[in-house]
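Here the complex is missing one protein chain, while the rest keep their positions.
When the chains are written out, they are named A and B in that same order, and each has its own residue count from 1.
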Amino acid sequence: MNHGPYDWGRPSDDTYGAYNHQIAAANNSQFPKMNTQQPIVTGTSVIAVKYQDGIVLAADNLGSYGSLARFSDIERLLPVGDSTIVGISGDISDLQQIERILDDLQVQDSYDMEKPNLKPEHVHEYLSRVFYNRRSKMDPLWNSTIVAGLSSTNELVLKYADLLGVTYSSPAIATGFGAHLAIPLLRRKVETEEDASKLTEEEAVELVRNCMKVLFYRDARSIDKYSLAVISQSRKKIDIHKGLRCEDMKWEFAKHIRGYGAPQL
Amino acid sequence: MSSIGTGYDLSNAIFSPDGRNFQVEYASKAVENAGTSIGIKCRDGVVLAVEKIQTSKLLVAGRNKRIQSIDRHIGVAYSGIIPDGRHFVNRGRDEAQSFKSLYKDPIKVPNLIDRVGLYVQNYTCANSVRPFGINAIVGGVDDDGAHLYMIEPSGVYWGYCGTAIGKGRQTAKAELEKLDLPNISVKDGVKEAARIIYLAHEDNKDKEFELEISWVSQSETGGRHEFIPQELFDAAVQYAQEEDDDEEEEDEDVEVQ
């Protein structure tokens, strides 16, 4: 990258050849309209797994600016009402936009000052419609999300929705890098609903915490500080534990990695 | 100068020769005989209460709520043409949401009342619309504390420590003036509100009514506008009925003397 004021942020000429200034100077005749092409500040994986009495979710607190670990206090597990958690990965500014949309939704739901009736199945449907609507305008909100909670009939809801409007449900879900790294680990314990019904809360928390550690080992856009939410059917309650740390890590292997730490001569 | 027969009262947004807008004055008439609504500003919040006249035995008790929320921290009670009140509240909600989408913070109560004031005033300016047939009492809390306003069909609004509108407004105002406002707690405010509505109902005694009370306070509701809890409501009603009886006894005593 060239660091001169006029070339800041552009690929270096040595490596990539001269920069084509038409790209930056592109006008409306070349691009009639251009919307979001990539996320800017990003949050990495959200992971979630069902257990016999509920759901455990986790997401770390990092906001990455490219490869730069820019913000270390981003909260990506959002409570919506008292029976829903939305875990969001992807663009952080879009996360903040979703946060506002969901806040407005809660205000609208409580206008009548009656019993709140915004349940996870409703939040998930709404969110997926917002995503699909935006992607159909070719102006997506750049996120993948997990919606978890207790439904109107106090049943467990664990569903996925992303920037394309794709949705699905599964007893173990992970977004982003976690879809590669955490899913196999989660499915080793919880492949089916039946497996989930055998897993205790302690085991589920242990499983998720282990996945967060593995993700911190292998995902360069992650941090060792994260939030973890426990949804419990019997207690009809959601607890969010903030500022948790990856524990019992071993980094001895790291000295064998080229490019890690101080330059090796 | 009288209004009827002059022709100056047949359309909205018309001045009479002596500078009055009769249609706005007529709109206020729609409010005067309606059920009483009151608002009390307290040390730590605001209490709203309405006397809900029950027009039929078949109405479902406890439903058909009349007090509404504009945002989490702002409540409204109104008297007059009820559907106009809903229109007013819907506009208030739009304003509050639009403020929040621009500035992220919840709208402050003086700003909200300023905006809805403009909106209501606009309905006095054109002959294609009619003025709102309500007086709305708007109360809420924000970073600057508790606020209480009442807005009229003309679009004018004033801040109050305590205010009342509807058929029993005179009785209610007289009672409000006896209170040490805004130095009482909202808990006391709730009891007084119940008592005052029961008293104001004396002006409308032939009709059944249902009492509705809401509050918004930093200390009691965490800054949210809510209906008061059932136990508190029952206690307030009991207090109101006892006071009511006492008053009658006092009246009788006077007669004996």
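The rule we apply is simple: contacts are C-beta pairs under 8 Å (C-beta built on N, C-alpha and C of every residue); 3 or more make two chains touch, one makes a residue touch a chain.
The definition used in the following text is that contacts and distances are computed from a predicted model.
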_Since a chain is absent, check the UniProt entry for it and pick the matching name: "Probable vacuolar protein sorting-associated protein 16 homolog", "28S ribosomal protein S30, mitochondrial", "Trafficking protein particle complex subunit" or "Proteasome subunit alpha type"._
"Proteasome subunit alpha type"
*Among the options B:59, B:118, B:156 or B:174, which residue touches the chain absent from this view?*
B:59
_Touching residue (missing chain; options A:117, A:154 or A:169)_ = A:117
_Interface residues of subunit A (partner: the chain not displayed)_ = 112, 114-115, 117, 119, 121-122, 124-126, 129, 152
_Touching residues (missing chain, whole complex) on subunit B_ = 3-4, 9-12, 22-23, 26-33, 56-60, 63-64, 81-84, 86-87, 90, 123, 127-133
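We take it that only the chains that are shown with their structure count from here on.
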_Touch list for subunit B against partner subunit A, complex_ = 65, 67-69, 71-72, 93, 97, 100-101, 104, 214, 225-227
*Spell out the part of subunit A that touches subunit B in their complex, as residue ranges.*
100, 103-104, 107, 110-113
